[in-house]
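Structure record follows, encoded as structure tokens.
All protein chains but one are shown in place.
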Amino acid sequence: MSKNYETVIGLEVHVELATKTKIFCGCTTAFGGAPNTHTCPVCTGMPGSLPVLNKKVVEYAAAVGLATNCKITQKCKFDRKNYFYPDNPQNYQISQLYLPICRDGHVDITLADGSTKQVRIHEIHMEEDAGKLVHDEYDDVSYVDYNRSGVPLIEIVSEPDMRSAEEVIAYLEKLRQTIQYLGASDCKLQEGSMRADVNLSIREVGASEFGTRTEMKNLNSFTAITHAIEGETERQIDLLEAGKEVEQQTRRWDDNNGESYPMRSKEDAHDYRYFPDPDLVPLNISDEWLDEIRSNQPEFKEEKAIRYREEFGIPDYDIGLITDSKKLADIFEEATAECGEPKKVSNWILGETMRILKEKSLDPEDITFSPANLAKLIKLVDGGTINGSVAKEVFANIFDEDVDPEAYVEEHGLKQVNDEGALKACVEKVIADNPQSVLDYKGGKVQAIGYLVGQTMKAMKGKANPGMVNQLLKEMLDK
Amino acid sequence: MANVIDDETIDYVGILAELELSDEEKEQAKGDMSRMLDYIDKLNELDTTGIEPMSHAFAVSNVMREDLVTNGDGSEATLANAPEKTDDTFIVPKTTIS
Partner (left out) sequence: MGILDLTAVQLGKAIKEKKYTALEAMEAVLEQIDKTEEDLNCYVTIDKEAALEAAKKAQEKIDAGELTGPLAGVPVAIKDNMCTKGMKTTCSSKILGNFIPQFSSEAVIKLEEAGAVIIGKTNMDEFAMGSTTETSAFGATKNPRNPEYVPGGSSGGSAAAVAADECFFALGSDTGGSIRQPASYCGVVGMKPTYGTVSRYGLIAYGSSLDQIGPLAKDVTDCATVLEVIASHDCKDSTSVKREDTDFTSALVKDVAGMKVGIPRDYFTDGLDTEVKQAILDAAKKLEEAGAIVEEFDLSLVDYAIPTYYTIAAAEASSNLERFDGVKYGYRAKEYDGLHNMYKKSRSEGFGPEVKRRIMLGSFVLSSGYYDAYYLKALKVKAMIKKAFDEAFSKYDLILGPVAPTTAPKLDSSLSDPIKMYLSDIYTISVNLAGLPGISLPCAKASNGLPIGVQMIGNVFEEKKLIRAAYTLEQILGDLELGGVRA
């Protein structure tokens, strides 16, 4: 490479809002369901049907705007974006062009080296999602399902302020965390409730003008985004180095092949003929309404962290990880309220919970167990009803099926054996059956006792009180 | 005629509107559209500086509904008039761009 280049990246992030119903009709937004069962005349563009705005969509959009330091457009409107495609039943999408609900915001991101950076938000607008197209493998046809048609979206458009994949991921993480804290969306990339299109261009370091940009679509994981940014940067630099020009186009990223392909069609005029939707009336977000939305904003990560430090006295490391996710923070607070053991709750969250999440490739948002059951589990351990290893087994069942630990322990006979007579009998048998280990121990190999504890636990099916076993063994061996 | 609509414009509008015109229809459309635009140009006689564009004739705002599910399974009615369908989806010519 003869010249020094920099990558300039702006993001268009679509987020599906967590409303119960679609943006313009009373159909459910629930995932799944047989094709076209979640539809009505409005979201399938039937002749004569008319849209009516879902109030909750406005509140979520404004809440995200406030949380990202945007100015709220108190008099805003909806426009029609006209283009023909079968996933769009009216052949226009109701969106906002002229007066988007939020403008001129920013978020602060923290990078791996500890430095911070501000990414500006150009605008956030409300719009409706499209239906789903499934392509037949053999036939030259596609099948249309309008269950997702009309699901509310916000599109968050950043300024071209990012310079690397790391910054992009940090920005997305920040948006995701903020929106999850608001409860405005679960922001799952894999399921498409958060989607990022990457606008990327290359210029020489120090240049003031931007290069020609491309827009990259179909990025459904942070890994895919990172790969796509690296791939596209390389592709554009190669073009420039070869004296060619970058063409302004939309490209589709194929993460399996690690390549992108232009999405082009001569029928695609990119002239959307936006105009105000005459079926909808203007939105007038009063100061009172805005104050109400503002007063309902949750406690975000930063404030939460300060409070945790004062209230719970757990280590900063724990606080950082727990407050990264609203879901984990909620579990932490609720379980702690039940059992009064913040550090133990934190240990369960950062230990077993995180381990299982990683093992199953899940996000904290996928957690379904109730914090109350975690609290009960902690109490069972504290009260000596079960031992630590049984607790892990019980927790696995809490995680999977949200079982009541008390009932579960009872049902499966997992109570810790604290009966000295029973334990003594067992220990005696283990000593008798393992003369070599006994000799080793007596000969000075203190660690041999570990094996004997293990054998005892095994014989007691894991339910023995490990402290008592240890003590009994020592007493008998040292006799 | 002040407004001259050429073939390129008619073809372009045809792409936007998804209409395919015969040569005869195209000629007709070119004439019709230029005459209409000449006529619409009459609006330029008016000074509209400082005037707010009016979408609705009178001010109604904030018409919204609560976030409550009111619709059940609508698939039967949705698919009732489909020109081509499976049991539960519409069929269209393949949409992937090759």
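Per-chain numbering from 1; labels A and B assigned in written order.
Basically, contacts are C-beta pairs under 8 Å (C-beta built on N, C-alpha and C of every residue); 3 or more make two chains touch, one makes a residue touch a chain.
Worth saying up front: this structure is predicted, and the values here are computed from it rather than measured.
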Visible chains that the absent chain touches, using the contact criterion stated earlier: A, B
Chain A residues that touch the omitted chain in the full complex: 41, 44-53, 80, 82, 84, 86, 89-92, 144, 265, 267, 271, 273-275, 278-281
Contact set of chain B toward the excluded chain (per top definition): 9-10, 12-14, 16-21, 25, 28-29, 32-33, 35-37, 39-46, 48, 51-58, 60, 63, 65, 77-78, 80-84, 90, 92-95
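Quick note on the criterion: only the chains that are shown with their structure count from here on.
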Between chain B and chain A, distance of the C-alpha-averaged centres to the nearest whole Å: 39
Chain B - residues contacting chain A, complex: 12, 15-16, 18, 55-56, 59-71, 73-75, 77-79, 86, 88-97
Partner chain B, residues of chain A touching it in the complex: 19-21, 25-28, 34-41, 44, 46, 52-58, 77, 82, 84-87, 133-136, 139-146, 263-267, 269, 271, 273, 276, 278, 280-284
